[in-house]
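Everything on this sheet refers to the single structure shown next.
Heads up, one of the protein chains got dropped from this complex, but the rest are sitting where they should.
Showing chain A:
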Amino acid sequence: MKVKIKSWHAIAQWRWDTGNADHDEGDGEGDVCGICRVPYEGCCPTCKVPGDDCPLIWGECSHVFHMHCLLKWIGTPASKQQCPMDRRTWVTAERKVPSQASKESEVSA
């Protein structure tokens, strides 16, 4: 017998590729943004739509945040341009960041 797939309507969830292993396989809440405590796949408090409209930002320090959350933090004088998690100067990791986001972060930084 030969089984041939004619067509397939499948369902999938998208995830941010944070570089971490998929340890939240299944129903886990997944990682949350260190600033707003909302899952990465959710959106920051000011956004309504997740995904490309509310992207993530990767730092050299390996910390990941919602881009909007981080930019807001960097925008406050108290931040001293530091990563809120480890107090190192925030450097956006170029490798993973979408081009648009990196431009914006450079402007604000």
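One rule holds for everything that comes next: a residue touches a chain if its C-beta (ideal position, glycine included) is under 8 Å from a C-beta of that chain, and two chains touch if they have at least 3 such contacts; residues count from 1.
Convention: contacts and distances are computed from a predicted model.
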{"item": "Name under which UniProt lists the unshown chain, selected from \"Coatomer subunit gamma\", \"NADH-ubiquinone oxidoreductase chain 4\", \"Ubiquitin-protein ligase\" or \"OLC1v1006078C1\"", "value": "\"Ubiquitin-protein ligase\""}
{"item": "Residues of chain A in contact with the chain not shown", "value": "1-17, 22, 26-27, 30, 39, 41-42, 48-52, 55-56, 96-98"}
